[in-house]
Each structure stands twice: as C-alpha cells, then as structure tokens.
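Every protein chain but one is kept in place in this view of the complex.
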Amino acid sequence: MVDIVFGIGITALTGALATIAGAAEDTESNIGSQGDPNSQVQLAPQMGFMHRIFNKAVAGEPPAYGLWCALGAGLAWAFMAMYPNPVLAIVLGSVLAVIVQGVYATTAYLGRTASLAKFGQPVYVDILKSMTTVTMAHAFIAIFGTVALCQLINGALEHPFPLPLLGLIWGVTLGAAGSATGNPYYGKERQYQNQKFGAGVPISASGNIVRYAEAGERNSLDNGWFTAKIGGAASGLCFGLIVFLELWRTILFEKSFDGWGAVIVGILVILIFTIIDRYIEVWARKNYGPYSEIKEASS
Amino acid sequence: MSAVAAKPQAGGAINPGAMAVGIVLLIILLGIAYVVSPGIGLMALIGVIIGGVLIGFGVHFVPVGGAPAAMGQAPGIATGVAMLAAGAGLAGLFGGAWAAEQGLEMAVVTGAIGGGMMMAITCMMVNFVYVFGMGIPAASGKVAKDPITGDTQAEYKSQGTEGHGLPFVSFVGGVIGGILGGAGGTLIYIELLELYKTTLPGVMKVTSAQAEPIAVSVAGIFAIALFLVNAVLTAYNITGTIEGPHDPKFKRWPRAIVASAVASALCGLVAILIVVM
Partner (left out) sequence: MSVKVEVIEGGVPHSKILIAGFVGTLVCLYLTYLNVLTTHTGMFAFFGGLAAVIALIWGSHTIKVLCSYGIGTGVPSAGMIAFGSGTIAFLFATKFGDAAPIVAVVLAAVVGFILGWVSNNVLNMRIPAMVQALTEMAVVGALTLMGFAALMTGGFTFTGLTSVSVGTTMGTNTFLGGCLIAVAFLLGAIAIQHPFNACLGPGWKQDRMLMLTAECGFLSMIVAAIMSYALVDHVSATISLIVALVGWVYTYKEYIVLSRRDAAAWLDSKPIPEVEGH
C-alpha cells in the first residue's frame, strides 16, 4: 500500500490529466465529426446539402480511443523496456499513436466522401490539410494525458495491470465518456443551430445541417471552437470525475471499515450523483415547462 | 452510427426450440469441463458463465439512443451500446482487479461499484449537457409515465422527436447496467486469475512470481474479450438501441441470458483448457 499523502497527490494529478484528456478528446471528435453526429454529416449530401465539414468516421469514439491510447501505451511500454525513461517514452509513444490517428482520419474522409460521389459531394483537399493537423494536435493531448495517467496508476499506485491493458481500459472509457457527454452538444446544438433552441431536432429536419458561418462557409474548426466551450468542458469534467473518484475512493478508504470503506464511499458517490441528476431533471421540468398542455398517447 | 438504412426484421419473439438447444449445449460444455478438470476448472467455468450472464443482462439496462440521441431525436446516451457498456464494465474491471488481493466478494463488489460510478457520472453529465447546455428537459418516448417517479413524459417531448435526454428511470437503468457489467467483468477476471495463478507455474515450469504477470495479462485480456463478445451479442439482441428497463425491448432479456451463457461457457472452456490440458 502506498503512502496516503503520496497517493492523494498522484490521484489529483491523474484527475487533472484525465480532465484535460477528456476535453481534448471531445473537441477532437467534434472537429472530425466522429461518433454519432457523423451520421448527419454523412446524410446531408444525400439530401442535397453539400458541405465543407470534415467527416472522419474511424469508428465509434470508444473503440477508436481504445486503439489510440492502447497503442500509445504499448509503444511507451516498448520504449521503456529498452530505455527506462518514462517521460520520453510516453511522449514518443503518443506521437506515433497520433500519426496513426492522422492517417486513419485522412483515409476515413477520403473513403466516405468518395462513396458519396453520386450526390456530387466533392473532396476538399484543403480540409484534409488543415483539419487533420488540428485533430492530431487535440488527439495528442488526449492520448498523452491518458497514457501518462495509466503510467502513474501502474508505476506509482501499483495497479497490477500492465501499461497497454490500462491504456485499452482507460481509452475505451475516455471515448465512452467523451462521446456520451459531448455528442449531443455537437449533434444538436451546433449542427442544427438553425433549429429551435430548447427542443430536439425534428426527425423531418434530418440532414439539413448548418453549412454557412458568420462569414463564408462553415468548416469543422468553427465546430471545435463552438463545442469546446460547453461540450468539451463537460466531457473533460466527466472523464476527470470518473478517474479521480475511482482512484480517490480506493486510495483513501481501502483500509477503513474492515476493507469495505471503498465500497461504502462508492455507493455514497453513486447516491450523490443520483440526487444531483434528479435535481437537474426536476429543475428543467419546472423552469422550462412542458412543450404542450395536451396529453397525447405515447408512441 | 451505421449508415445502412434497413433494420433487421428480428422480432421480440422467443424461439423455444433454439433456447432448448442452447441450454443443452451449455450442459454439454459444462460436462466437458467436468471431465477434464472436475475441481478448479469447473468452478472457474461456472464463475465465468455467471459473469457473462451478468454482463449480458446488464447491457439491457444501459440507456443508449445511438445516432438519433445525438440530435435530441431519441432518448438515451448518444453512443454505441456495446462500447458504452464496455466503458463502464472496464472501469469496473479496473477497480475490481485492484482489489483482487482482498478476496472474491470484495473484488466483485468493488468492480460493480466502479462500473456503477462510471455510469452515474456519465448519465448525470448527459443530463447536465441536455438541460444547461441545450435547454432540453428529459422525456421518454416509450412510456407515458416514468415508472419510478411517476412524472408524465408526453408533454415534455418536443415536436417531431421520440423524446430526449435521460428520464430518471433511464438514469437508474444506466447505473444498474454499470453495476452488473462491472461485477460480471470482474468475476470473469478473478476466476481466471485464480486458475492461472495456481496452474501456470506448473505448466510453464517457472516460479509463481515469474508466472504472475502472465496470469494477470492473460486473465485481463480474456475478461475484456469475453466482455466484448457478450456486449455485442446483447447489442444484437436489442438491435442497437434501448431506453432502459422500461423499454419494451427489455422483455427480450431471456434470449440474451441463454446466448450469453452459451457464449461464455464456450469461450470460458477454451480459456480453461489452456492450462488444464
């Protein structure tokens, strides 16, 4: 068992790294239109709405980030096996993983767009050049943060799993948290800025995404700029809380209550979040009110 | 996520003949385990099957709306069901593996709570973004009233959508799904870890200290592989999206239990044969 003070320090550091990684992950996926909002970017040309949005569907975010982080961790592990210098190894591993991510992003954009030739959607080479590099930069922050926190968990907190396995686990969790929290904000609020605020997008409006910006035509950098403000921050908070609370309850309470302390604290945390969620739900119902007074039969 | 338009016509009906064959298959696989390794192997296999069934059952609770959820067109979390469940289950496995030294019950409960915490935080943040980021209240499209809180749903559903956000019952479903997934994944891991720790030194002719990293890694990757197989099979069962325990699709769970049990028994048997043959 590691010293409590040391453990708390590492926990705080991993929480901070996770928060940054989560925010970068969501911004990256929004610039690339990865995850579920991708379906609308894909649908728009079929409805006659040509656009200049980057469309890199590598996979769902969880498996894709599982790969980038596991790969970064695996490469870092291999470098550390040769030369024991964790900082250099993690940076180099993350850089190589980011190159793989960038190549996957370009092939995804080219493939998806070329398959839409029937509807006249052109391939924009300038999008490929300017957006891929920006997603790679964000992905580097996300991967580096995740691999670094895995190394801290493995090296400093003595978790039994080797680094690549931890990379896989936290990569998938990062993608799951980031896509769950960030996707609706990009999918509804940014892609469908032309629809009513405070309501879901009617199914009839599908495909009619916003394609023009304040000046000129919208590109995906505008989307990253917009979603970073709430979607990105919320995703970062989500992943940061997951990592921090998971480590915090184990480090601090593992020994108390005959070993059941971590479990009891975990249950309390779940209850607290349940209460917060219920409060948010009721708050919304009270303050926003119903859309219609007529009670219709549910479909 | 998939741009392929047509959905399969698979209905909610249960195929009793196939279910019976599945159960027979399960008994045969257990029988093989009993023949090759009546003690430790069979116990490990039973643990793996229980773990797999917990995962398969747990995935039914996780509220996932898929692509329409990202546009506020359908309730649930906007991502793939298999991978969201994997995210929760693996976060649980992480906690459970850490507590492995403290015994089976402790590790499984710790894993369950880890998965539940991951889902609780994620579901809360989903509602946070919906309400404070987009000004949309939660509403279910499948039921008129929330079965837990009794809140009416229909009038909070915006025009032209099937609902949006996570009503309270979906939140609870998500947490239960995370708990079951985390417990199942950890149970598989612990059972295989114990088996490998006992048998690998003899098989590889090395000391137990040398075999331990191999045992941890192999048990870990087996737990993840089994988790993904069970989660994807369950995702097939609910055709990709579900609102939570109140969704009519939830009634399909008996099929997934049999499917998960057979799949886990099969994969678990192979995992056990590695060391006992």
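Worth pointing out:
The letters A and B name the chains in turn, as written, and every chain counts its residues from 1.
Everything that follows uses one rule, which is that a residue touches a chain if its C-beta (ideal position, glycine included) is under 8 Å from a C-beta of that chain, and two chains touch if they have at least 3 such contacts.
Note that the structure is predicted; figures quoted are calculated from it, not measured.
From the options A:P37, A:P63, A:G178 or A:G224, the residue with contact to the unseen chain in the full assembly is A:P63. In the complete assembly, the contact with the undisplayed chain comes from B:A82, out of B:L30, B:V62 or B:A82. Between the chain not shown and the residues B:M134, B:I179 or B:L233, the one that touches is B:L233.
Contact residues of chain B toward the unshown chain are 1-11, 13-15, 17-19, 21-22, 25, 80-83, 86, 204, 206, 209-214, 217-218, 220-222, 224-229, 231-233, 235-237, 239-240, 255-256, 258-259, 262-263, 266-267, 270-271, 273-274, 277.
Although one chain is hidden here, its contacts on chain A can still be listed: residues 42, 46, 48-52, 57-60, 63-64, 66-67, 70-71, 73-75, 77-79, 81-82, 96-97, 100, 103-104, 107-108, 110-126, 161-165, 167-168, 211, 217.
Basically, only the chains that are shown with their structure count from here on.
Rounded to a whole number, the gap between the C-alpha centres of chain A and chain B is 21 angstrom. The part of chain B that touches chain A in the complex is made up of residues 1, 3, 66-73, 77-80, 83-84, 86-88, 90-91, 93-95, 97-100, 102, 106, 109-110, 113-114, 116-118, 120-138, 140-144, 149, 151-168, 171-172, 175, 213, 216-217, 220-221, 224.
By the touch criterion given at the top, residues 35-40, 42-43, 57, 60-63, 159-162, 165-166, 168-170, 172-173, 175-177, 179-189, 191-192, 196-206, 230-231, 234-235, 237-238, 241-242, 245-246, 250, 254, 259-260, 262-263, 266-267, 269-270, 273-274, 276-278, 280-281, 283-285, 288, 290-299 of chain A touch chain B in their complex.
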